[in-house]
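Only one protein chain is missing; all other protein chains are in place.
And now, chain A:
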Amino acid sequence: MAQSGPTLHYSGHQYLRHRLVLSILSGKPVKIDKIRPEDKNPGLTDYEVSLLRLLERVTNGTIIEISLTGTAILLKPGIIAGGPVTHECPLSRSIGYFLEPIIMIAPFAKKPLQLTLRGVTTDDYDLSADLIRTVTLPHLELFGVSDGLELRIKKRGSPPGGGGEVQFLCPVVKQVKTLNFVDAGKIKRIRGIAHAVRVSPQFSNRMIEACRSIVNRYIPDIYLYSDVYKGEESGKSPGYALTLLAESTTGAIHCSEAVSQPGIAPEDVALTATRALLAEIRKGGCVDQKHQSMVLLMMVLGSEDVGRCRMGEFTPRTIQFLRDVRDFFGTSFKIVPADPSDPSSRELQLSCYGTGYINTNRSLA
């Protein structure tokens, strides 16, 4: 019995997550080989294996074959099932690593997903739980995935020890809306969350002070919340971080984050975050740099209409994502400078013709 089409081949461990996501959404099997073949620890890492496990649990009928050495995997995707799932994330990566691909596939599940993830909530590499809650989910709402979309931070967990817990609730949709987002607008408000666990609660206030020293000059509408978790809810290790986001008049969100590091004062952490936010704002576009690929994916999955979005500079991830999307869905984007009249602008306008992806998993019964 002829199963789904030809298998797609990729090499290297990079961009593993979005390739898996594209495979699951498009239903095309994917084979990834040469995963760290020359490394001291060849093959898949613990968190990648954990991610595969999580994907297997969220889907039904997915077949994952890992080679003996762990340097090659074959994923034959099943359907996205959803429902209640609990997953323990390894401490090597934060839950953002796992949640990001899940957010991309969850709207197309059979049943609303109720995912509980345990592990590190904030770290240097991935989107923290705060960023996902305040930035990623609003980005998803642009596409009509809104009712019942929620991320609850039950416990926070800082890097070495972890011990955090988040609950991600996602509704299912039949089809995502087409995005037409070309007006970046102007920044109208800045919000921030300064959280501190297992350290003096004063730390978060100090971060807020430092941040305000820079951004106060721009607009008055600034609210920086101090969010201190105590006792059971504060995880196993001390740590603090500042998450900032700037929202524009048209709803474009830019964000940045800085996480505590040993030997660095909270003020410096705050300054890093603030400056990163300003840098992000200057890059422009309607979509935050960290969320480019998610927005592009949803544009591709939209109805058979032209979707447009204005973006700042691409990241390497985005570029690879654009290439991979074409392999999986056959959709290529039209990329033109957003502001042809303004030579200094580096913003780009992307437009594509949606594939008309319909959530076939959703049941009527």
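One rule holds for everything that comes next: a residue touches a chain if its C-beta (ideal position, glycine included) is under 8 Å from a C-beta of that chain, and two chains touch if they have at least 3 such contacts; residues count from 1.
Keep this in mind: contacts and distances are computed from a predicted model.
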| item | value |
| --- | --- |
| Identity of the absent chain, which is to be given by its UniProt protein name, from "Bms1-type G domain-containing protein", "E2 ubiquitin-conjugating enzyme", "Isocitrate dehydrogenase [NAD] subunit 2, mitochondrial" or "EIPR1-like beta-propeller domain-containing protein" | "Bms1-type G domain-containing protein" |
| Selected from A:K110, A:K155 or A:R310 as touching the chain missing from the view | A:K110 |
| Residue among A:L54, A:V173, A:C286 or A:L348 touching the omitted chain | A:L348 |
| Touching the absent chain when the full complex is considered, from A:Y10, A:Y229 or A:F314 | A:F314 |
| Footprint left on chain A by the chain that the document does not show | 1-5, 13-17, 26-28, 60-61, 78-79, 96-97, 100, 110, 124-127, 178, 180, 183, 185-188, 214, 217-220, 249-250, 256-258, 271-272, 274-276, 278-279, 281-284, 289-290, 303-306, 308, 313-320, 322-323, 326, 329-337, 339-346, 348, 351-353, 355-358, 360-365 |
